[in-house]
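Got a structure here, written out as structure tokens. Questions coming.
In this view, the complex is presented without one of its protein chains, the others remaining in place.
So that you can tell them apart, the chains are marked A and B in the order they are listed, and the count of residues begins at 1 in each.
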Amino acid sequence: MKFTGRNVFVDPTATIGKDVRIGDNTTIYPNVQIGDRTVIANDCVIGEPLSDYYTNSSYSQPKTIIGSDCLIRSHTVIYSSTTIGSHFSCGHRVTIRESASFGNHCRIGTMSDIQGDCSVGSYVWLHSNVHIGQQSRIGDFVFIYPFVVLTNDPYPPSSELIGVEIEAFAQISTGARLMPGITVHEHALVGANALVTKDVTSFSCVVGNPARHVKDVREIKFKDGATAYPWPLRFERGMPWEGIGFERWKLQRQDQ
Amino acid sequence: MKFTGRNVFVDPTATIGKDVRIGDNTTIYPNVQIGDRTVIANDCVIGEPLSDYYTNSSYSQPKTIIGSDCLIRSHTVIYSSTTIGSHFSCGHRVTIRESASFGNHCRIGTMSDIQGDCSVGSYVWLHSNVHIGQQSRIGDFVFIYPFVVLTNDPYPPSSELIGVEIEAFAQISTGARLMPGITVHEHALVGANALVTKDVTSFSCVVGNPARHVKDVREIKFKDGATAYPWPLRFERGMPWEGIGFERWKLQRQDQ
Partner (left out) sequence: MKFTGRNVFVDPTATIGKDVRIGDNTTIYPNVQIGDRTVIANDCVIGEPLSDYYTNSSYSQPKTIIGSDCLIRSHTVIYSSTTIGSHFSCGHRVTIRESASFGNHCRIGTMSDIQGDCSVGSYVWLHSNVHIGQQSRIGDFVFIYPFVVLTNDPYPPSSELIGVEIEAFAQISTGARLMPGITVHEHALVGANALVTKDVTSFSCVVGNPARHVKDVREIKFKDGATAYPWPLRFERGMPWEGIGFERWKLQRQDQ
């Protein structure tokens, strides 16, 4: 069905792993390295040159690295100089700009917009249309929902950008906006449409505009009275503790 | 001008109606059925295979059905197993995932993101960049404006999704977010940037974060003092009561 090679361009300097499949109309530019078994779907541009390319005749194209076992869906653009780990998957029309780094097992939703000069850990799930500003740092096991923005300009317009930091296990709900330089600490939960203007402490649930602490996430109960957070105790799908449980997984890690 | 057949691929198992036109660079995958006179513009992917295709060598591609007299604009992706009625039109870069169903005469704006496993009635207009989560149910004659999100995860992250229901004639303004499991009843009006955390009763206008009832929509007046709602009494363009009026149309329907 797919992968018939129709109108596919792969630059001869690209390094393509074993059993890689590339969809129709896709363009792979120089110095791209793609790991084994990765799928790049239709109409993508991988290794998009930096802005400098358009104006500087002595431009030199940096390496673009995409790990093994990834799935890049259609119409996605990934810039040169970016590094993506293994088992990454993304939706359609994702943009990942220059000097971004992703760990392993990340999932990025349709139309998410990663502005570059940022770092993202492993097992991070961004839903559709998440906007990650430059200088953002995102830890492992973070979930971010649609239309969230990690801003970075404290006095717009300015050239001094101060990114947002989101620590491991935090959850940022739909439509929340995080002001420049904010840190959201481990296991915090930011509510939908919240405007986060100061740091959020570990395990804090904040809501509103401006966002205020309303409770400890460990007080949030399901309708049947069971405890909903910390979420790794009940959610395992796609996580490294799948099948063994979070507590046992933590112990195994400590043993290593 | 368009429709010269440049770099178009149509799978031999696709069923293409009379006078269908297909734009440059577009890909039509197996088991797609397209009704008469429908236009698929440039750079689209129709019948995108389900995720299973990439990993399962015995994958079987479900049917994709697009009705007659539709207009699908460029860079749109429609997944296999989805069904779209007649007279559908959409903007650019729309994503419609698997197992979605649309009635007739729907209009979907540029970059709207329909997550699949959802049902949409007839004469529904979604503006640009509307996000419809899985398990959503939308009635007839609903209008939704840019950057609205119908969420579905009550305790993120979880795998038990509870969709939003929007009943006929409701209006959801720009940037509103609807929490999982909420029902917005007939003729309600949700204000811009509202965060809707509980059901909205028929004819209620709600605003704010969290959203609160501020008035009955039938109290909303134009500057000249005329009544603005229920809106079908004054807005006819593209609606089935165009030319005859809403009240007469309702009577005709009852007679049938």
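Here are a few things to note about the model shown:
Throughout what follows, a contact is a pair of C-beta atoms (placed from the backbone, for glycine too) under 8 Å apart; a residue touches a chain by one contact, two chains touch by 3 or more.
Source: prediction; values computed, not measured.
Set against the missing chain, the residues A:V45, A:C106 or A:I172 yield one that touches it, A:V45. Set against the missing chain, the residues A:D113, A:E186, A:D216 or A:E236 yield one that touches it, A:D113.
One of B:Q61, B:S173 or B:S204 touches the chain omitted from the figure, and that residue is B:S173. Mapped onto subunit A, contacts with the missing chain fall at residues 7, 9, 11, 25, 27, 29-30, 43, 45, 48-49, 51, 53-54, 61, 75, 77, 93, 95, 111, 113, 115, 129, 131, 147, 149, 151, 153, 155-159, 175, 177, 179, 193, 195, 209.
One chain of the complex is left out; on subunit B, the residues touching it are 1-2, 6-7, 24-25, 39, 42-43, 71, 74-75, 91-93, 110-111, 125, 128-129, 143, 145-147, 171, 173-175, 189, 192-193, 208-209, 220, 222, 228-229, 231, 234-235, 237.
One rule holds in what follows: only the chains that are shown with their structure count from here on.
When the CA atoms of subunit A are superposed on subunit B, the rotation angle comes to 120 degrees (nearest 5).
Remark: subunit A and subunit B have CA centroids separated by 27 Å (rounded to whole angstrom).
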